[in-house]
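Here the complex is missing one protein chain, while the rest keep their positions.
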Amino acid sequence: MTGDPRFQPVDAAVVPRFADVATFMRTRRHEVSPDVDVALVGVPFDLGVNFRTGARQGPAGVREASRLIRRVHPTTGVSPFELCNVADLGDAPVNPLDKDKSIAQIQGFFETLRENRIVPISVGGDHTIPTPILRGLVTDEPVGVLQFDAHPDTLEELCGDTVNHATFMRLGHKEGWIDPKRTLQIGLRGSRFSEADIQYGIDAGFTVITIDDYEAMGRAAVIAKIHEVLGDRPFYITLDIDGVDPAFCPGTAVPEIGGLIPRDLQVILRSLTGKPIVGADISEVAPCFDPTGITCVTAANLMFEMLCAIAPAVAAGRG
Amino acid sequence: MTGDPRFQPVDAAVVPRFADVATFMRTRRHEVSPDVDVALVGVPFDLGVNFRTGARQGPAGVREASRLIRRVHPTTGVSPFELCNVADLGDAPVNPLDKDKSIAQIQGFFETLRENRIVPISVGGDHTIPTPILRGLVTDEPVGVLQFDAHPDTLEELCGDTVNHATFMRLGHKEGWIDPKRTLQIGLRGSRFSEADIQYGIDAGFTVITIDDYEAMGRAAVIAKIHEVLGDRPFYITLDIDGVDPAFCPGTAVPEIGGLIPRDLQVILRSLTGKPIVGADISEVAPCFDPTGITCVTAANLMFEMLCAIAPAVAAGRG
Amino acid sequence: MTGDPRFQPVDAAVVPRFADVATFMRTRRHEVSPDVDVALVGVPFDLGVNFRTGARQGPAGVREASRLIRRVHPTTGVSPFELCNVADLGDAPVNPLDKDKSIAQIQGFFETLRENRIVPISVGGDHTIPTPILRGLVTDEPVGVLQFDAHPDTLEELCGDTVNHATFMRLGHKEGWIDPKRTLQIGLRGSRFSEADIQYGIDAGFTVITIDDYEAMGRAAVIAKIHEVLGDRPFYITLDIDGVDPAFCPGTAVPEIGGLIPRDLQVILRSLTGKPIVGADISEVAPCFDPTGITCVTAANLMFEMLCAIAPAVAAGRG
Amino acid sequence: MTGDPRFQPVDAAVVPRFADVATFMRTRRHEVSPDVDVALVGVPFDLGVNFRTGARQGPAGVREASRLIRRVHPTTGVSPFELCNVADLGDAPVNPLDKDKSIAQIQGFFETLRENRIVPISVGGDHTIPTPILRGLVTDEPVGVLQFDAHPDTLEELCGDTVNHATFMRLGHKEGWIDPKRTLQIGLRGSRFSEADIQYGIDAGFTVITIDDYEAMGRAAVIAKIHEVLGDRPFYITLDIDGVDPAFCPGTAVPEIGGLIPRDLQVILRSLTGKPIVGADISEVAPCFDPTGITCVTAANLMFEMLCAIAPAVAAGRG
Amino acid sequence: MTGDPRFQPVDAAVVPRFADVATFMRTRRHEVSPDVDVALVGVPFDLGVNFRTGARQGPAGVREASRLIRRVHPTTGVSPFELCNVADLGDAPVNPLDKDKSIAQIQGFFETLRENRIVPISVGGDHTIPTPILRGLVTDEPVGVLQFDAHPDTLEELCGDTVNHATFMRLGHKEGWIDPKRTLQIGLRGSRFSEADIQYGIDAGFTVITIDDYEAMGRAAVIAKIHEVLGDRPFYITLDIDGVDPAFCPGTAVPEIGGLIPRDLQVILRSLTGKPIVGADISEVAPCFDPTGITCVTAANLMFEMLCAIAPAVAAGRG
Partner (left out) sequence: MTGDPRFQPVDAAVVPRFADVATFMRTRRHEVSPDVDVALVGVPFDLGVNFRTGARQGPAGVREASRLIRRVHPTTGVSPFELCNVADLGDAPVNPLDKDKSIAQIQGFFETLRENRIVPISVGGDHTIPTPILRGLVTDEPVGVLQFDAHPDTLEELCGDTVNHATFMRLGHKEGWIDPKRTLQIGLRGSRFSEADIQYGIDAGFTVITIDDYEAMGRAAVIAKIHEVLGDRPFYITLDIDGVDPAFCPGTAVPEIGGLIPRDLQVILRSLTGKPIVGADISEVAPCFDPTGITCVTAANLMFEMLCAIAPAVAAGRG
């Protein structure tokens, strides 16, 4: 086992996986520092939802479930903790009583990560969080976005409010931190408020792959399309856990039947190994609706997929 | 947004989806009236089961879950509340202590709907309910039936009783309200009391598609077969939720593993848009066995699929 | 059975209690009107909490549980639906994305109730809601308040915010809608942020009865004290469900062990029958933390206690 | 350890309590036989309820929970398996589709027990079951009844039906198998359909101890009253588990807050050790509403209390 | 209905499926005897796990769920209870406080079964149990093994311990009761402690089919490969329930997303009908993590699949 000894997860042969404090993947709880390459962070914000809340407990739930994660990827063989310094940087600051302040605080936190050249993998929190995350991370040119979601999140407003879990893709386009030509929305489905729900992204130039499209194309063609659209320039991955079918991930605010399965996500994320990923998030995990725990387990595993996809390029970039 | 303003669901932009009394899809709770085109009704009867009860809470559970439903179908674009007058007509009358009286009461209720030319979409209740529903709805010629189910429901009797959740397809054939040549049973599986469990329907001329057949044919061929068998004449849709795999719908009396997935039902139901559907039901939803809530969420969404399939023809017929 | 036939709950001998749409105690869902004497209303607001949310589903959960409520009080013999016109007025308007707007909307709703001379019994929502409720109800002289709670709710601020579920008693005192000399806080307990948590109320002149005091005095002496403090002038009752021991009411945001039992509440509320109660609320019921359902059942029963305490005076005042 | 070796429970030192088939208290599953002194039986009937069903799984749930029961009573020192032959006689026959047939079948089963001079302790099933049990057990003179319950079960009818879980005490009085002068109803509470709900028993001469009475008298005085009323002649014990407070027993059809606690039942039942008890039942345990399992655990323990109260007299009578 | 009347399951037409004591598939609870052909047994051992326990309740949970099983296989038509004598032989002896003693006791139990020429289908218990089972069953030549699992169970040790739920396949190879050339591992996936986790089996000559391989080959090719590898000589089937995707089987110690679905297992097991199967087990079912019950339902059904695959050869061999 190689890798910086300061940044190795707790060894399961010494400390059983059920033991001690739960951090993400049993990595070290560390403060922000240039020594960290990849940050595992929580963003416990859920003031941006219009149905049911609960995603503020998402980071706690995923930390606990991530005790299951080991060290080596079974398919790609990537061993991220050998390649780079991975740590649990705790949670982004939020104010549970003030949506706007929270969004500013989150943005500030991710600015600091950017300044320290740390690539973040975040666990929400509701799907408002890509807005402050990307506002914080993106300074120069806009990034591509690979979104997995049941909903396009391109509404103009919800109850008169423009910054919430249904609007970030429109905001990103309008504010210029998303490059629409290198952006995909995958897994869209579910009844709509109006036809316009999905139209904004199409008009903006996003590559929209509804669940119908996904089924028609097949996973391999979708992967090819993803690679074609994203190209070799930097992009961000955002996974609203409701993109996954609710039989696999029931613990979420707005479940929509007939979705992607975790295997789809696994295979797609693995195909991105080594790509220039600037960050990623998994949002809308609400443990209070997850009595079997499988939503948190799924999120923890997909977080590891993201880490294994990200680690090689980070290691290369650092070398 | 067009459509009769008296029959629009509560607007989620004004009244959040978690707020106020739960009616089916947040439509208006209305009394029986010729103004109503499509009725969403509950049939809280579960005295016809021989394993575990609990489907009497089905209508309450699906009403609550149907807060999630919006206005427009994501694939067909049908906007049912613009096309016709949809209302929650409450629950059919039942007597919780008298199976026979309940069945007569339910039949009477559906006779009234027929007299008012209302197309009902019902939520059971156990799968006894198609018997009184179809006795009430069908007066002239028998109808085709599209049944999704793990079990054929063609037993002659259960513990000496002939009207229960395992017999309605035999009763319908014998009493003449089912046209066997235009009837399909899809998704049959699970261990059997005897070989005869499934044979009645085959002998009667039903088109029987077991889960083995379904897998062998593929969904597209099954859809083609459905259209061929049903033709263009009126038919009824009955969905025993145990037709769906129990990972997706655990909250039911008699789960059988290895079943259809919600996506199958979604695609099949969408293919029936505009067809002459005389009514539909979703039965055997038992919230007390559904701690994650996904059974009720699935039922609510499939109820919306049925509504979107039914609405265009109702609108056309009314025009 | 007497009472205005327009305002009788659904008859359980005709429509079983599990059937049809769930309204509070199966009363009629009615719009605001001077015909209504007592309103059962929901206030699905939970943006004022600093630990876990979920009380926005409180009104839905209590409506469903209140199917169990019958017509006559077992101890006092009060039959509220014969004495006055009771209806479910739906939920107060809220904006799930805007705390301040919601508070204004709620206040406006209760102003309308006051203008129609309707006495409200509300189900929250978090314990921020007495602030807009009493702002809306109280115009002239301040009212006495009978608060049951684990926490005093007299903080100055929480995370810099002054209007939330930990501050309403201080606000009421400062804004003048609470008469401190006729105000009691009962059941206080739980670890504190600082000694000051509880001191404000004492200094303001509230009668503070911690759980230690309650045990030392005994229930009968507490009741005598309540009557002495409240006197014969108007008062409001606010029940934070966390005032009840979490074995009896686990479904709440901030459970504190060692609390009041439902029997305590029942006996105290019964002692207030006929008193000039201007309104009441039950807050902090969070169904997502209530897998056994007993929190909602308890809330529904205590809501009926409130109704039976209120109805005689309302009837007398109307006569 | 003495006692007939054919009738000893499985030894936990040899077969761990989690192992092997679950019978009541790990006693032998035996057929009806004169060798058996005390029968532990299930009566999985729940067609007599008007709110929610689920008590048909009561016997299965209590069998599983009764793995916890050991051999010796901690207070009285009674060791029932040494005193007499105790066995699990399985479940009384029922027809899940026919209420009337089931009631006749249950009655027949208990007639057989009476003919074999077996004292039964039954686990329901809903609280209809004392009717067929006592019809089967009582042939000569009526018996006293000690009823623990939230509800008096003295209605004339429910939805037009006269034999259900709300009527057995009236039936027993009218049919003559209950001696009203030696009958007590303890723990009554909860809202009522009408004042008449409780009046029948009072008029019939039952000793009615509501929860208010219980609290006013105190447990010791209640016990004295029980002994005074029952005297030394035979009586039957019937425990509707909803007599217990729902924080302790949430898994039941019609929970009513503010009830007896298990300790009350324990102490009362212990006071009856050695009395001429002709049989006993615990009804309305519904495992599907008992996610924590404490309702089944409570029922299993109270069943052991009943057994320890019954065993000495049975042993003496057999001697 | 033919078959030895001493060994028929309880008839659901006489005793409803929810009634009486739960044995595996409602077969007779029998002692070890040469009259028995196929034994359904529990092995309630879970001292071999390094994450979360709970599989000791597996046999109890699967017995209860197996009330759902009927008599005839829906696809193959096999009616096992007509072909051979099937009984519930209770649980293998274990000592809950001594891992090593338990393993010896289990081995002894299976030696007795072998001596009585009984083919066992076991329900664990954790996946340590194939070690004592096969040590007990295999005396002469090693057997082939068909393993379904997320994990290869070929570690050398876990926390310094060599006999646990992660090592049995290595032990079997080293101790010589597994024939590596006729052994398959199917469904492997999940993050790894190191690359070596999976390598041992490959080096030993096992046919390793990871979930990636499975998807690439397709189910039909996998079945062909299974038949090719196993040939016509005796083999054993071991199913770690975590081989199944956790959406279908959440109730297990170490869930791994992206797994086999129950349909895969059903079709594969059916393909083995009539093969010389020397025994089978289903392990790692932990009911305490299975609030929906679907893990136990799945295990009960797959146990029936195993029984129907085994029965024809047993019947032929006995003939």
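Labels for the chains are A, B, C, D and E, by order of writing; each one numbers its residues from 1.
Simple rule for what comes next: a residue touches a chain if its C-beta (ideal position, glycine included) is under 8 Å from a C-beta of that chain, and two chains touch if they have at least 3 such contacts.
This one's a predicted model, so the numbers in the text were calculated from it and none came from an experiment.
Taking the complete complex into account, the chain left out of view touches A, C, D, E. When the missing chain is restored to the complex, the residue among D:Gly3, D:Gly293 or D:Pro312 that touches it is D:Gly293.
When the full complex is taken into account, the listed residue touching the unshown chain is E:Cys288, out of E:Val15, E:Val32, E:Ala104 or E:Cys288.
For chain E, the residues touching the chain absent from view are 46-54, 56-57, 95-99, 101, 158-161, 164, 288-289, 291. Looking at chain C, the residues touching the absent chain are 50-52, 158-159, 188-195, 197-198, 210-212, 215, 245-247, 250-251, 254-258, 289-292.
Touching the omitted chain from chain D are residues 1, 12-13, 16-18, 67-75, 77, 245, 247-248, 261-263, 266, 291-294, 297-298, 301-302, 304.
Here is the rule we go by: only the chains that are shown with their structure count from here on.
Shared contact partners of chain B and chain D, listed by label: C, E.
More C-beta pairs touch across one of A-B and B-C than the other; that pair is A-B.
If you average the CA atoms of chain D and of chain E, the two centres end up 40 Å from each other. The set of chain C residues that touch two or more partner chains comprises 16, 18, 56-57, 95-96, 291. Taken as a contact graph, with one node per protein chain and an edge wherever two chains touch, the assembly fits none of the named shapes, being neither a line, a ring, a star nor a complete graph.
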